[in-house]
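Heads up, one of the protein chains got dropped from this complex, but the rest are sitting where they should.
Chain naming follows the written order as A, B and C, and within any one chain the residues start at number 1.
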Amino acid sequence: MTTTVLNDHEKMKTFEELESAVRSYSRGWPAVFERAKGYKIWDTEGNEYIDFFAGAGALNYGHNDETMQEKMIEYIRHDGIIHSLDMGTTTRGAFLESFRDVILTPRNLDYKVMFPGPTGTNSVESALKIARKVTGRDTVISFTNAFHGMTIGSLSVTGNSFKRHGAGVPLHHSVSMPFDDYMEGHDTIAYLERFLEDSGSGVALPAAIILETVQGEGGINAAGMDWLKKVANLCKRWDILLIVDDVQAGCGRTGTFFSFEPAEIEPDIVCLSKSIGGIGLPMAITLIKPEYDQWGPGEHNGTFRGNNLAFLAAQEALTHWETDEFSEEIQEKGKFLRDTINRLIKTYPGLDAQARGRGLMQGIAMGKPELADEICAEAFQRGLIVETSGPKDEVVKFLPPLNIDKEGLEKGLNILEDSIKTVLGQ
Amino acid sequence: MTTTVLNDHEKMKTFEELESAVRSYSRGWPAVFERAKGYKIWDTEGNEYIDFFAGAGALNYGHNDETMQEKMIEYIRHDGIIHSLDMGTTTRGAFLESFRDVILTPRNLDYKVMFPGPTGTNSVESALKIARKVTGRDTVISFTNAFHGMTIGSLSVTGNSFKRHGAGVPLHHSVSMPFDDYMEGHDTIAYLERFLEDSGSGVALPAAIILETVQGEGGINAAGMDWLKKVANLCKRWDILLIVDDVQAGCGRTGTFFSFEPAEIEPDIVCLSKSIGGIGLPMAITLIKPEYDQWGPGEHNGTFRGNNLAFLAAQEALTHWETDEFSEEIQEKGKFLRDTINRLIKTYPGLDAQARGRGLMQGIAMGKPELADEICAEAFQRGLIVETSGPKDEVVKFLPPLNIDKEGLEKGLNILEDSIKTVLGQ
Amino acid sequence: MTTTVLNDHEKMKTFEELESAVRSYSRGWPAVFERAKGYKIWDTEGNEYIDFFAGAGALNYGHNDETMQEKMIEYIRHDGIIHSLDMGTTTRGAFLESFRDVILTPRNLDYKVMFPGPTGTNSVESALKIARKVTGRDTVISFTNAFHGMTIGSLSVTGNSFKRHGAGVPLHHSVSMPFDDYMEGHDTIAYLERFLEDSGSGVALPAAIILETVQGEGGINAAGMDWLKKVANLCKRWDILLIVDDVQAGCGRTGTFFSFEPAEIEPDIVCLSKSIGGIGLPMAITLIKPEYDQWGPGEHNGTFRGNNLAFLAAQEALTHWETDEFSEEIQEKGKFLRDTINRLIKTYPGLDAQARGRGLMQGIAMGKPELADEICAEAFQRGLIVETSGPKDEVVKFLPPLNIDKEGLEKGLNILEDSIKTVLGQ
Partner (left out) sequence: MTTTVLNDHEKMKTFEELESAVRSYSRGWPAVFERAKGYKIWDTEGNEYIDFFAGAGALNYGHNDETMQEKMIEYIRHDGIIHSLDMGTTTRGAFLESFRDVILTPRNLDYKVMFPGPTGTNSVESALKIARKVTGRDTVISFTNAFHGMTIGSLSVTGNSFKRHGAGVPLHHSVSMPFDDYMEGHDTIAYLERFLEDSGSGVALPAAIILETVQGEGGINAAGMDWLKKVANLCKRWDILLIVDDVQAGCGRTGTFFSFEPAEIEPDIVCLSKSIGGIGLPMAITLIKPEYDQWGPGEHNGTFRGNNLAFLAAQEALTHWETDEFSEEIQEKGKFLRDTINRLIKTYPGLDAQARGRGLMQGIAMGKPELADEICAEAFQRGLIVETSGPKDEVVKFLPPLNIDKEGLEKGLNILEDSIKTVLGQ
């Protein structure tokens, strides 16, 4: 890596002076980025970084996929429609058909596709609304350390106290229950069931249960397949809608297109965003079982729900799922990642760490939370972009592009190991 | 216009079968659109439409501006960063500097720029949060027929009962007060003031008052400049934050960059989205007076808050505001539109209509609400895209691209007049 | 009046040391009361006071009515049941029958009688619940300067900001609308109607409208009969339940048993408490039109809803209403009170005062709010108990026992006039 000439303050002056104090990533990674390809990203000073962050899971297909780029350029050149709300367009139609043919039909799934505003939180808000409308109930059960978004509806089912407090108002109509493995020796399903079946529990029969199969922001907590099945059964038994927020864990992140596939469950509603747009353009969809698609026209809407460049890239992205190859590669890389994590934990007992997650959504939970931040800072200096998650930011979280090659993975993990050594003073 | 061969059902089959029942525009305008340029848009059958809708105000600069297109293609070709959350990027920096130099400094305005998720409702949610945090109060006063978005926070300050009911839960922490001219002979400012100063009124001192200077979805109700000034004074007197939601009326729609400029007020917070992205790509910013920019890092965030293609087009769009020319042209065209509206109202007394709005955000409110829908449907058949708004969908709403030429305006208005004649049976 | 030997602090030591800071009346009237009869009350030092406060309207029949006393003693002597929840008892049965025969039947009213917990706020809570259950709606409209009680449900429809703030949480599911004559030149009915009929107003169709015909705590604001009729019609037109909170204005206070009788309206629900128990014992009833009495058994309950000593005194109190005499006397005394008030206002222009109220529920609203407190304090020194009300405590409020004789009234009003003179320095 080349030596930087400017100090951080000089480099980041524009952002420090003009942008709101709410900015966060530009604080931890004080650089001005300019160009990116695949799993690599470069700043204005020519420094190259390996990207184990991938747009917080929005760049599963890496930066600037060649085919997507070409299709976008071609589309722009021919004055393709950029913005269309929910008007019929050729790209919207083509995406819908590909999604049916490549994703839904082969998996025997039947969902209506809703296009909310192009953000994950918007998809979650639409899911909560339709669940409440369909059931006539108001409560939604979410789980400890859940993250579903920052608008008031989604925030009410999010666990993080700093983020909840940011609402500025008490958050209502939600109940937080313990996620899988929340407490050693406590069966969290039994607990949930007890609250549901006891008419004196103080918890009303909910409209829905919403969950992430792997909690991204909450610390890369992966629910067991058995736990997911039990939640699904419980939903069926009590006539509760099951919403899977697959915004971060979906689109192949854990090895299958939907993260819940290995659990063999069929959620009533699925939220997708982040990587659904293929190249990182804003897009979101909400999948709703046909019997629950009881919206009135325009009952939920949003100006940017017709982002056609995103539809175009999204359709191209779906071609990855025409065969099983992509899925198998992810799982293989996931295994390699897990092995390396286990080795690191063993080699560096000073971390007092635990392995977390599955597929290419894994992390190392540090015994001392502050180590995670220090390791990420050190890694950035060495050319690796990787961030923390968890309630105490105690988890180093790995979200490399799914199509990263073995060389890239190894190179990134080597930087990580060097960073660990430095932080531990070895 | 060429005759269509397919019937509506055949054309729209993909959308009817695969998309959620929530879709709305594709019902009223049963066509599959493919290409667009300036104020024109074409469907797959080659039909050409004049666009008086402009992406619900997201396409103030028309479809597919040449310079924006070229910059985007160039950017993509060079692997420019597409997605970056709130990391520092060259395009984000360049936009921030242009926004300061072209918009803020010449208007003597001082705001910190926040990038929330790239939708209007996300900007509004961020505005409500920071207002509540800064004041420590929970209530926000909004106005009758306000529209601020569809996520729970924004929806709570939105007036429309169909949309509110869609929340599926009671909406809290907001009080609805009468907008300017809500009731003939009633001074709505006096009314608002009485509620604020009477400690027995049942209305708590609010964190903020949020308003649109011209209510788009609510029926193109334009507040008077005097009324806006009074609201601003009242906010100062009572130490209430004034939030102007300029998502639809901003970015030049009413003739000045910010819609509130003629009122000579300085809101504490301004929400911008829709046309801020220039070419119709999702983008939103929240402007916050420096003294109120009390966010903690990441206290509000969102995956798509770094949509760099949008920043690129946004920066290009700002060049329109380097001189007064663009603004003057809008006002001139606005005057022409108003004159034509007045003539139509006079010529067709059967409409029992009223003129509404200002700049290039105008409408005709029909005495019989159903006429508005019929006229729009008729206009679509004749090649004009125009939609309704208002609590009873009683207003035909004109939002042509701001750079439409006189010929386009006239052509569109001629189609409108023909449609009126047909509907009235003349 | 005899000179007191102890200073206030010595007298009130027990209360100051042992009782919570929430105590209020014992601050303004620093005396320890011991005995009372009719409109007179004596403290431990033998000082006699004329009572123009009457237990905040709970002692309409004066202190210690002889017949009630005797019946109570007889009842206690014979081991009559004191406490019975809602079990059948002879006294409960007898009260129910008297209430039907003396109150309901002669007025052509048909209500089911509910016994909630024995407080006004409990009656209001029960009224709000049943209205929401029956309509399936959550919003309740109340009026500026309304007072309906201090528990969270009742507080949410109460206007006073100090009291609302005491909730410690935001209050929901209610909308405050302007009471009769709230703003000069503003037709508050037209305003309410506009909000109801405009589907974009931001105010949902409510379950109920709740009102006091004369607002006691809110400043003795008496609604006009025409205004009440219009509210009642509006409720019918929109299928909204009308709740009259007659806790303070009912039981003859304004000259008729129910305060709404002169308006010739028939509320769907009526709340009664305070003087319904005759001698000042805790009791409350909620009257519900049979078609809305859709409670499940025990769906609202309370331990002290069977206060049989109160039922006994209540039944005795109803005998006052067997003929029109009592009602006529109240109205006559009310006229005398009004004439005196008008004379005082005229004679003492320094008060800059307005007359308020009707029947024996009247007040003088002072131009300078602080005068009211000073006059009441002065009056107490001279042997008259009278308190203030209104959002700024600006109203001197007269609530003498309804059976006070002319001599008592005059004596009290003379003390008041002397107090006015002293305060004005005349």
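Couple of notes before you dig in:
Assume a contact is a pair of C-beta atoms (placed from the backbone, for glycine too) under 8 Å apart; a residue touches a chain by one contact, two chains touch by 3 or more.
Remember, it's a predicted structure, so these values are computed and weren't measured experimentally.
If you put the hidden chain back, the residue from A:107, A:229, A:392 or A:421 that touches it is A:392. Residue C:56 is the one among C:56, C:109, C:190 or C:205 that touches the chain missing from this view. Think of the hidden chain as still there; on chain C it touches residues 11-12, 14-15, 18-27, 29-37, 41, 44, 55-59, 63-64, 69, 72-73, 76-90, 92-93, 96-97, 99-100, 112-115, 117-122, 125-126, 128-133, 138, 149-154, 156, 162-163, 166-170, 172-173, 207, 247, 273-274, 279-282, 286, 288, 293-304, 307, 309.
For chain A, the residues touching the chain absent from view are 138-139, 142-146, 157-162, 164-165, 170, 172-176, 178, 182-183, 186-187, 190-191, 194-195, 198-205, 218-219, 390-392.
Interface with the hidden chain, as seen from chain B, comprises residues 169-170.
The rule is short, and it goes like this: only the chains that are shown with their structure count from here on.
Rounded to a multiple of 5, the Cα-based rotation taking chain A onto chain C is 180 degrees. Relative to chain A, the most remote chain by averaged C-alpha coordinates is C. Centre-to-centre separation of chain B and chain C, using mean CA positions: 50 Å. In this assembly, the C-alpha centroid of chain A lies 58 Å from the C-alpha centroid of chain C.
The mean-CA centres of chain A and chain B are about 30 angstrom from one another, to the nearest whole unit. Touching of two or more other chains is recorded for residues 169-170 of chain A.
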